[in-house]
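Note that one protein chain is taken out, while the other chains of the complex remain in position.
Now for chain A:
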Amino acid sequence: MVVGESGLGKSTLVNSLFLTDLYTDREIPSSEECIPQTLEIIKNAVDIEERGVKVKLTIVDTPGFGDALDNSDCWKPIAQYIDQQFEQYFRDESGLNRKNIQDNRVHCILYFISPYGHGLRPLDVEFMKAVHDKVNIVPIIAKADTLTPKEVMVMKQRIRDEIEQYGINIYQFPDCDSDEDEEFKQQDLALKNSIPFAVIGSNEMINENVARPIRGRAYPWGVAEVENKVHCDFSMLRNMLIQTHMQDLKDVTQEVHYENYRAQCIQSLTRIGTKDRSSRSKISRQSITELSLLPLAATEKLIQEKDEELRRMQEMLKMMQQQMQQSQGEQSDAL
């Protein structure tokens, strides 16, 4: 999923990452249309193949994020979407026929940070805090050709500090084993130190003045190459995302985020029940519908019992009151 304000180069980056053109003939809304605009979620599913390896790639785009004048709660639709995918998977997994489950869960969010500021903005912080325990966040500094290398370092450090300060859990690269060779460790360290990645995206291939056609942006003062490691971290991002860490992203999604979601879901369903852990795990084996009915019945019973007790006590109270009144009346009558 790609999330970020409009104009930060999300679609260009996606095109560059997968070397395809996903967004042909896109209409960009004008600014007065943006004022009341709400978030949309658009899915683009493509099948790409390389040397016999097939990948079904789904790119979820979020146009309209942060574009309106009042952006409070603009991350809610995104959080809901993520939860929906989890819920769908949960149902499928608990169903009877589990052979062909389609995994639509979001494995990774590329969050685009604007390079023009001095670090994270309040909207960035709010969004990341809302989804950091649901999905892997990979922060990216967009349009990094605005920043000189020195500024890039400063900005990265600043963002890392702010992420720590606000307690945001971004995707952590797994530590490599200690018996790997030095070069690998160095690479790994370099990777970890470059979060967030400063990327440049481009739709155009530059043909003149260069040895071979490359993707890049042509300026009067030079050509910023997309795949040049010195110019930007694009190649690092691509390697990480597709070559080396794709599986890890999926694993973390499955093991950590999905399990969290599942635990929460189940807990909320069986909160009132007083059964022990073992029975609960047995219950989880059953289908979801039974799951929902059973504890409900139990709770209802309890509620009824309590109601009856209350009624009885009330009656008793009334009787006592009447008795008292009667005795008083009798006493008065007797005299």
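By definition in this document, a contact is a pair of C-beta atoms (placed from the backbone, for glycine too) under 8 Å apart; a residue touches a chain by one contact, two chains touch by 3 or more; residues count from 1.
Simple rule for what comes next: contacts and distances are computed from a predicted model.
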Chain excluded from display, named as in UniProt, from "SEPT6 protein", "NADH-ubiquinone oxidoreductase chain 2", "Auxin-responsive protein" or "Mitochondrial ribosomal protein S28": "SEPT6 protein"
Full-complex contact with the absent chain, from A:95, A:149, A:167 or A:213: A:149
Touching residues on chain A - with respect to the absent chain: 5-8, 28, 30-32, 34-35, 37, 67-72, 114-123, 126, 143, 145-146, 148-149, 217-225, 228, 230-231, 328, 331-332, 335
